[in-house]
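As you look at this complex, bear in mind that one protein chain is not there, while each of the others sits in place.
Going in written order, the chains are labelled A, B and C, and every chain counts its residues from 1.
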């Protein structure tokens, strides 16, 4: 647990970072929502602010005056237990509140929070709430990157976001199989640093002997799969995956375009030729699984990943695992609205481990459990193989 | 036909008016598209400009340099025969080009058009194209009003557009039935002033004797229909209408909200109590028809409306008629892309006559044939009765 | 109006005919409903019987005992005002009541009706109800043919219905344009023979001079349209039609299959090569309209058709007209449930005139107004051209 003073810095640094990410945008970019999974950037900025107002200032800061009585309504998200909310599909239809309003709202709440953190000693419970709020905002920072990428990368003009963003780091080391011995491994969060409730319930898992690759699958390898008609071989795919690729006419990772016979992909630096040696990104679990089938290999489980992670580099791609997202033994969700947070998604989602080039500093760790439906591709998702 | 000089003024006045309408908007308001029938205001501004560039400047102005090679792609609309187009459902997902870009594009094209109109004598064919372009832009001015109303009126904050807009004029005269004698009436456009091709084909229609109201149906009358459970009486409704009101849970005109037992409606001046004496607006053909059934009366045909129009006031509401939109005898559509304009919608739409408080000056006339699917309500649509 | 005795024969003949049509079916064919517009044959047999029980016997025959208290529920159709009904989409999910039950139900009601008609003098109102019931059943006889064709023709085994059915008569006479003079024509039903309410309201219509073909468009002509890529020329099609053919991948009339380079079509005699000289069948209004555009001709209005019909042969195809289905001047629907019959469909449908090879004897006449949504093709629909 961080001290109150450390937390104050952590809060400031987090708030600034969100605004830095958006500093490359035009006003119009803040507004649109091309698909339901993508939220307008101004919504992310407002929602993360609303979180501090709703869960920290409103209940705990005496005489706190809401910035605006309607804000809660517009920026509530999945918290069904906290009043009304705007339908998720409807976020991109709201031109108001304006971007200027959102920045004023941020400033107002940030200042109130800074005063709150500077005045008197706060209880451990409140500090913990604020820490959750910061991590919550860091999570939305990752979504800001990936949602901005979606918004710009699906515009027919392919505008770039920023020349400096490094999205496709090269793994310049030799590919090897790492041997992991059979045994009982401890799984879950151990220290008293921050973690989400779904990492708790430290427990043992028995793993038979296995091997896991020290490298993520690369664009070059994935192009071989495409060349070998991987997308047309029905036996490589789950039944649902086969329907999905056919209904959506999927023939390559998301953001890939074949131009004059050469594969290009939209990156936050604009439309570029695909870098062969970089780890593949923007693939669904379905594609990761089919690729593994094609290689006669498989994806690791989340336990295998966690037990082996100290022996390989990770952090540029969220890595799909074979594990369905479900509670650890002894998991019990937090009471009330915050308890809605993780548990309610524990069905029909796959666990991803690692983190990505879009993940904020200090946000991920080796016990972190990300989760998405198996068809989603707008995150920087990749995978490594096991056998 | 206007002279070249008159047309030049007409052009300038038209272009200025579009920008005046948008001068009350925030940047964010220009971007969103809450439903497929509503286009983002910046799209209207760009599309009307593209029309002049694509159909006038590109083919007819020597050495004309396009403002930007991609603009045509983004602002083409239903003209399937002119290159690619952005899917209509996708207009609200495009944050770029920006609003600033669109205004620069407008200025560039307006200036080029002004020079074109100022230099040398243009052929009748070109003048006619420009006139069509101006009327096309006026048509989009009406859509600007109604689309802005939709965007703001469906925002949970109900922001107002502008205090000055007069949307609900009162008909302060006595209701009377006008008797129209049986006979052969001339229908269609007669003069050589501008009109759309769907008004041409001047022809005779035989009408039996009928009566038509000198007044539009009012909000007060429509509230009686609601009070009498009009929305629950199946026998008043077309089969498709019945499905439509039930699937969409329709219980009042669009923009109406019952607040503390009193009917309010969103207007361009903000959320206000309904004005009883004003003509009802934002009703579908289905609702107009059901109301008429409830009164044991009927809607006029478009020919009845045209034959009687000189005896009553019109112009504050587009008026639903019983007539399906189909070609006049002798109608032949213009060749090429412009010919796509009206003919391709001549199925499953109802004719509306009149004009509305949102219609631009000099845009409508008594032979003008507007048309919409029978369920649409975002225009200022009302109706009068006949028997 | 027929006498009571004539009506009794008419009733018997009608009832027998429905059963004759179904005598070529297997039990399983009576049950399925492949699309919502097609009803299971056993439903037609039950529904036409329910009509007599519900509207004649139940209210007018003293001490009449219902065959089964649940029958009304299962066989009610669009009569929203008469109790519950089984959702139209759900008819093909009901294995019970069985076919045997339906035939017993028919026999029970037919016998009760025969006794009712044989005993005492019935009022004109009741006789009229019975006459409507017979015509209603004749209408369903046509649907029996076309629904059976749909059920068998969409089975991958293409079973034939009956070798004797003559679906594709050849027009062995010369094609000519018939000149019809300008003038006022009387439209609507004149005699006191049976007609539907939508034919009433005898009125005058003014028609300018026009020409109409003495022949229906043939399969040979339609094949030319296909050869000339008619289905790919966007300017020939209504906007909705273009979406429709693309979404549904429509490239030929319904039931047509290209086998080894030659056009075949499923007929009630089985899968056969297309007969070039026969009138084209199973085309939508959209296709009829596009064909006319391609020829630089047009479809007649329903008034033009009625005014000219005495000069040409008709009766093998329902003929699409340009006219939208709407009430005649002076139309007023019957009160109560029977009044639901025709009026409630008077929107978004096109009028067809004539009759077809599937129409029962004495069912159609030159004032008969059939109507369908413009995309429907499972009836024997064709068209003739005008200019």
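The rule we apply is simple: a residue touches a chain if its C-beta (ideal position, glycine included) is under 8 Å from a C-beta of that chain, and two chains touch if they have at least 3 such contacts.
Predicted model only: the values in this text are computed from it and were never measured.
Shown chains touched by the undisplayed chain in the intact complex: A, C. Shown as candidates are A:131, A:306 or A:322; the residue that touches the absent chain is A:322. Touch with the chain that is not drawn comes from one residue among C:22, C:45 or C:74, which is C:74.
The chain not shown here touches subunit A at positions 78, 80-81, 184, 203-206, 208, 210, 234-235, 237-242, 285-286, 289, 298, 322-324, 326-327, 329-330, 339-340, 344-348, 350, 374.
Contacts to the hidden chain, counted on subunit C, fall at residues 26-34, 42, 70, 73-74, 86, 90, 92-99, 151-152, 154-157, 159.
Throughout what follows, only the chains that are shown with their structure count from here on.
The chains touching subunit A as well as subunit B do not exist; no chain touches both.
Set against the Cα centre of subunit B, the chain with the most distant centre is A.
With centres taken as mean Cα positions, subunit B sits 45 Å from subunit A.
In whole angstrom, the spacing between the mean C-alpha positions of subunit A and subunit C is 58. A separation of 37 Å divides the Cα centre of subunit B from that of subunit C. Residue numbers of subunit C whose C-beta contacts span two or more other chains: none are found.
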